[in-house]
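One structure below.
Of the protein chains in this complex, one is absent; all others appear in place.
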Amino acid sequence: MVEHLQADGEEPCVTLDAFLDQSNATAVRLESDEDARALIPFLDRLKLIEVAFPKFRDGRGYSSARILREAGYTGELRAQGDVLVDQIGYLKRCGFDSFAPEKSLNPADVEAALSRWPEHYQGAADGAVPIWKLRHG
Amino acid sequence: MYKYDEYDQQMVDARVAEFADQVKRRLAGEITEDQFKPLRLMNGLYLQLHAYMLRVAVPYGTLDSRQMRMLAHIARKYDRDYGHFTTRQNIQYNWIKLEDAPAILADLASVEMHAIQTSGNCIRNISSDQWAGAAADELTDPRPWAELLRQWSSFHPEFSYLPRKFKIAVIAADEDRAAMRLHDIGIQIVEKDGAHGAAFYVGGGMGRTPMIAPLIKDFVPLDDLLSYTEACLRVYNRYGRRDNIYKARIKILIHELGADEYRRQVEEEFAHVKSLGIDPPKAEFDRIAAQFAMPPLDASASDEIDRTDPDFAVWVDQNVAAHKVPGHAIVNISLKPIGGIPGDASSAQIDLMADLAEKYSHDELRVTHAQNIVLPHVRKADLYAIWQALDGAGLATPNLDLISDIIACPGLDYCSLANARSIPVAQKIAQRFADPARQRDLGELKLKISGCINACGHHHAGHIGILGVDRKGTENYQLLLGGSGAEDVSLGTITGPGFDEDGIVDAIERVTDKYLAERTDGERFVDTYRRVGMAPFKEAIYG
Partner (left out) sequence: MKLLTGNDLKTGFVTWWTGADWSLHIEDAADVGEAGEAILAVEEAARRVNAPYIIAGEQTADGPRPAHIKDRIRALGPTVRPDLTLKPADPAAGDWVI
């Protein structure tokens, strides 16, 4: 399930550079060409990481999300920008749990997209049990 | 052959439902073409010169007669009674209606087929050796690994919006029949100290900047195959160029970083990825491998072939290859009749090949990267009957690997990216060299034609390659010599100024004449070229 489709007026995100410059911010925004690994030492104190999708075709944010989740980040991970309903399922599997699309999405379409796949072939960051594991109990 | 279980079936069924919904939203105007395009592309649906074009995957080139008949059915019902087999073991239909696409995908799903990831910037159909599981020279059957990769790459959440398309080939013989090193990742299953592992070649490709994949790792334990592949892809997804689509393929990244630096980054990523538990246990591999078990062939079958019919004997010598099991053979069906359209087959021909597979080849067929079809497990005693049936359907051209076995992309007759037509050139060359004795005298000669720099027709990898270009609004053809997509992989070199359609055919004849004059015993065209170099050929062509 999508927790919230729209950002709801919390502390604004700082840029990665500002954050690394000794900011004590708890919310940071990662552009698509920025290295998610730079945040790994600070994951404990981050509440929100917003990952930018300047164009839906730019898929770097999927890797950024997985890197953060694989490093143990448990806070909010938000996909912001050119986020379309047909990408929501993949984004969620990579660890995003909130979405701030530039153009608002139809909730029914989001629901349909998220419930489309009963199972998944491969493990990712969403904890889904891969099909090969289901096959072998 | 791999059979879907309930999970596999669920996945393709879900995809059919998803695409039906996307098509509905597009037709209703809820999504724009810009948004719809990547979605339809991930289902193999292009908008081409005359209509939509649908590309259907034949994973690692293997299919059974029921699936083959479905390909004929789709051609008959939704298209114009034919299909085009491609160099990546897919089939393309050229006259598809968008409104029919969901029904076609549903028909495909009913026989465990799909068009998933046959286009778009994702991991494409995994290709393999068309003789896998049958070839006398293979180490093991590479297809179980290809199937593992197919499942892992299908709907991969992280790698569906890569910088550019991503093509993987898996082979397990030293003879490379899949142009492995011209793929983004080429995997060869190899043996070291009695154990099997995977050699990873990464960063090959054709297109406007052709590159041969360097060896990135000589031996990846097979338990790590998916983790290692995932690491290769993650480095690419993060650092591959996104500012320029012509520089977005992994080959450019590796070229810019250098193979050593790329390898270092992959190793670092792999050390982490390996801890994620991505690789399935051996039990899953065994489950898959069991389904690729050799069919029950009778090893005591006779090795005798009655060669009294001379036409049949010629075909046997040219189109039939050695099988692992005594008394058996691999039949290569040429889709290159003289003057025909390379890779095209009518519904009736597709059905006939399905019938032959069912009757004589343990229900199996293969699609080859040279746009031909294979019956992989045939008793030698049945060869004559098979040949007669093929001959009656125009499918017994004895030209495998000869000059008229031309790979040609659709070119300007079908493709909206083309600069020039490929098919008429292929037809004229085949007609010029129609005499079977002349072709056999020329020996193995791989001729490959692309209608533009994208190189779908593998022209860089042809012993003789032809590239169609646009010269002030008219079609013009450049000639390349010395390429190879096989284990002796190399990239062709342009001879010089281009030619018009008739000029290119004459130029090729001057090239083959020169070869005949220069060759020493046992030398193939490409061997002679490598020995004597470009100069004598240039002289012969341009005077």
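Here are some notes:
The letters A and B name the chains in turn, as written, and every chain counts its residues from 1.
In this section, a contact is a pair of C-beta atoms (placed from the backbone, for glycine too) under 8 Å apart; a residue touches a chain by one contact, two chains touch by 3 or more.
Source: prediction; values computed, not measured.
Note that the absent chain touches B when the full complex is taken as a whole. Considering the full assembly, B:414 is the residue among B:414, B:515 or B:537 that touches the omitted chain. Residue B:423 is the one among B:58, B:71 or B:423 that touches the chain not shown. Here one chain is not drawn; of B:12, B:57, B:96 or B:115, the residue touching it is B:96. Interface note: of B:47, B:136, B:348 or B:469, the residue touching the hidden chain in the full complex is B:47.
Think of the hidden chain as still there; on chain B it touches residues 26-27, 29, 33, 47-52, 80, 95-99, 341, 412-414, 416, 418, 421, 423-424, 427, 473-475.
Criterion: only the chains that are shown with their structure count from here on.
Averaging C-alpha coordinates per chain places the centre of chain A 36 Å away from that of chain B. Across the complex, chain A meets chain B through its residues 35, 56-60, 62-64, 66, 70, 84, 86-87, 89-91, 93-94, 109, 112-113, 116-124, 130-136.
Note for the complex: chain B touches chain A at residues 5, 7, 10-11, 14, 17-18, 21-22, 25, 35, 38-39, 121, 151-152, 154-163, 226, 234, 237-238, 242, 272, 276-278, 280-281, 283-284, 287.
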